[in-house]
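Every protein chain of the complex appears in place save one, which is left out.
Presenting chain A:
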Amino acid sequence: MTQVIDRTGFIADAWAGVEAADLSEYAGGAVLLMPVDAAPEDAVAFFEAAQMIVIPFASSADGRGFSIAAALRGLGYRGHLRARGHVLVDQFRAALRQGFDDVEISDEQAARNPEAQWRTVALDLSYQSRLFAA
């Protein structure tokens, strides 16, 4: 089992039980799984069909997902974006800022990092938003 977390804290998974199809086999289902070594442009054709795109985080040290998320948003994806896998409390702020709507972690990690830890993450201080504010 897994735990989904968004800005409000631990939430129920609205897509629980929905099978995610890998980009290479995607045929129009609700959930598209975007491998981190694929080109974001290859997903553009499915932006309308995919209600949610899931980007896997095999390890918290692998930051490719942050670039993929920004690239998908930059290409115009407006649907739901999820980081799935090993995402740290300390990466939550970055994930939200890069355009993810929520993260999905293992129950084992959720036990180590209870909801309170995620809710104390400060979301407002950011050099980048300040730097580019008109």
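Definition applied: a residue touches a chain if its C-beta (ideal position, glycine included) is under 8 Å from a C-beta of that chain, and two chains touch if they have at least 3 such contacts; residues count from 1.
Everything below uses one rule, namely that contacts and distances are computed from a predicted model.
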Report task. From the list "Thioesterase domain-containing protein", "Ubiquinone biosynthesis protein UbiU", "Nitrite/sulfite reductase" or "Peptide/nickel transport system permease protein", give the UniProt name belonging to the chain omitted from this structure. Result -> "Nitrite/sulfite reductase"
Query - For chain A, residues in touch with the removed chain - result: 36, 60-64, 66-68, 70-71, 74-75, 88-91, 93-95, 97-98, 112-113, 117, 120, 122, 125-128, 130-134
